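Shown here: the complex without one of its protein chains, the others still in place.
Chain naming follows the written order as A and B, and within any one chain the residues start at number 1.
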Amino acid sequence: MSATLAKIIDALGGALHGSPDLAIQRLAPLQSAGPADLSFLSNPKYASQLQTTQAACVIVAPALAEAALQRGACIVTDEPYLYFARLTQWWRKQHGLGYPPGVHASAVVHAEAHIHPSAHIGPLCVVEHGARIGAGTVLTSRVTVGERCVVGERCIVHSGVVIGADGFGFAPDKSRSGAWEKIEQLGAVRIGNDVEIGANTCIDRGALDDTVIEDGVKLDNLVQIGHNVHIGAHTAIAGCVGIAGSATIGRHCTVGGGAGILGHLTIADHVHISSVSTVTRSINQPGHYTGMFPIDDNASWEKNAASLKQLHKLRERVRAMEKHIELIAQKKNGPP
Amino acid sequence: MSATLAKIIDALGGALHGSPDLAIQRLAPLQSAGPADLSFLSNPKYASQLQTTQAACVIVAPALAEAALQRGACIVTDEPYLYFARLTQWWRKQHGLGYPPGVHASAVVHAEAHIHPSAHIGPLCVVEHGARIGAGTVLTSRVTVGERCVVGERCIVHSGVVIGADGFGFAPDKSRSGAWEKIEQLGAVRIGNDVEIGANTCIDRGALDDTVIEDGVKLDNLVQIGHNVHIGAHTAIAGCVGIAGSATIGRHCTVGGGAGILGHLTIADHVHISSVSTVTRSINQPGHYTGMFPIDDNASWEKNAASLKQLHKLRERVRAMEKHIELIAQKKNGPP
Partner (left out) sequence: MSATLAKIIDALGGALHGSPDLAIQRLAPLQSAGPADLSFLSNPKYASQLQTTQAACVIVAPALAEAALQRGACIVTDEPYLYFARLTQWWRKQHGLGYPPGVHASAVVHAEAHIHPSAHIGPLCVVEHGARIGAGTVLTSRVTVGERCVVGERCIVHSGVVIGADGFGFAPDKSRSGAWEKIEQLGAVRIGNDVEIGANTCIDRGALDDTVIEDGVKLDNLVQIGHNVHIGAHTAIAGCVGIAGSATIGRHCTVGGGAGILGHLTIADHVHISSVSTVTRSINQPGHYTGMFPIDDNASWEKNAASLKQLHKLRERVRAMEKHIELIAQKKNGPP
């Protein structure tokens, strides 16, 4: 399949500089684009790639239009990255890719589950008693949606996802020397609209109330969401993040890959957590937070790690020296 | 469904203060409980919530009975949290929820697997040759139990769990410039009774001997248990923990979410590892252990992380100064 630039502009807008009849065969990154490919440049720091790319046409912001024109066709738009996102969606539709409505024959859907007719329930999914799947939502394949859990509209749930397993709740029984007594998890999971959930991610059901994922949230692969967590709208969480029970996360937050958020705390809107950082207390101010051990060659790390285990003592030694020096100074300046 | 307080007391004991005819419609946390709900208070630090909750009745310890009575009905018991755990179990049974015995038609169970008649093998599970599933055990859905692996009695295994995949064992072949030669994993997995395993958790089979999970162990979601690991009875391991091969963990331990335990080491009974901490050596004493980079605003972190990479040198500078100061002091106090 190919599409002319005219057809693309017609569908998505933007100002075309170049021949509308140019046929595009593929979308490609600047570096690997060939002479029939359409590419994009959103981050100005890669502007130098304009000079070397073989792309037929490049999507750019107005500030880079002149540079792009010097090498060939371009589409100028205020938000090249957003334009590119929409282009990928349009491109996919043009190729006839997509998920048809209906329930795959191999899926196991409970008679009392509620599946919207426009939803796609892929192969080998399990949808349990009382679960609800909204309009246009896609469970790709091998997804579990547990009893009474709700997935909103236009969601995409990738393979291996488990929605509504039991939260991790146990009470120690002293009379049986600390054996754990299960707390049945009587809540469910409620997921809003336009949520995407990555492969093998788990969202536990609430203990009594529900676990809640608001509209527009994006979860990457292998994310763990504990029971009674509440994630605000349009928050994006990268792969391998773990969020412990009853944490409340604001709207428009981002959480980097491998980060952790401890339980029973609150994170404000517009908070950005770096990868591999652990949130151990509530964060009330928007901003960017980090806690990550810097990597080093192993020999240097060993020395620094050993010193770190003595850091508090080092601080006390510094304090002692400061006092000592002050004393010396006082004696010097004092009466003879 | 609803249940009177009389019926609850009759089933679970406890001292009721209030009308036995009060009908309870839901179990709920103090904060979100409505006027027909039963709640509980186990942590005294939340005692102030007694004044604001709308719950019809609250389960409390004797020490808080008076405060609870001032606002309405209460059930007094020595262990409110344990009582609440048993209440959730009773409540779930009253609602007719549970897993009926039998093998779901969509499960793939090998003819030479041994499934106890009271066990529940849910939709789209795979149980391989020679595997054994004990009495009352539940594989919820989409669970794999590999060949010759054994799951004891009354276990709950959540969706996506993989028991008995190959451990990660390879020998480098110098004659093929370091290509990896597979070490076939000939052991199995043996899981005791009353074990619960969270969604998408993996327990690898042993290389030669078996991987062993003792009675009453609780594993949360997305936990990785390497080959030949041995976990002692009643140890609880939170989500996203990784335990490397041949680690031996004692009884009644707890491991916080995202923590890691390196291979071939031993952890004593009653050891508690904080979230996101990595155990790099054997721990022989019970106690509480932590190793986690504290989170900070990103700018502060950047400065401290840069300093950390110089920490060993800083320590040497402090040592040098201490010597210098000592020298100054000696000169001062020495003979003129």
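Here are a few things to note about the model shown:
The rule we apply is simple: a contact is a pair of C-beta atoms (placed from the backbone, for glycine too) under 8 Å apart; a residue touches a chain by one contact, two chains touch by 3 or more.
These numbers were taken from a predicted model, which means no experiment stands behind them.
Within the complete assembly, A:A238 is the residue of A:L41, A:C74 or A:A238 that touches the hidden chain. With the whole complex as reference, residues 106, 108, 124, 126, 128, 142, 144, 146-147, 160, 162, 165-166, 168-174, 177-186, 200, 202, 204, 207-209, 222, 224, 226, 240, 242, 244, 260, 262, 273-274, 277-281, 287-294, 296, 300, 303-304, 306-308, 310-311, 314, 317-318, 321, 324-325, 328 of chain B touch the missing chain. Interface residues of chain A with the unshown chain, by the touch rule above, are 26-29, 32, 79, 81-82, 84-86, 88-89, 91-92, 97, 104, 106, 122-124, 140-142, 156, 158-160, 194, 196, 198-200, 216, 218, 220-222, 234, 236, 238-240, 252, 257-258, 275-276, 292-298, 301-302, 305-306, 308-312, 314-315, 318, 321-322, 325, 328-329.
The criterion applied here is as follows: only the chains that are shown with their structure count from here on.
One simple way to say how far apart two chains are is to compare their mean CA positions; for chain A and chain B this gives 25 Å.
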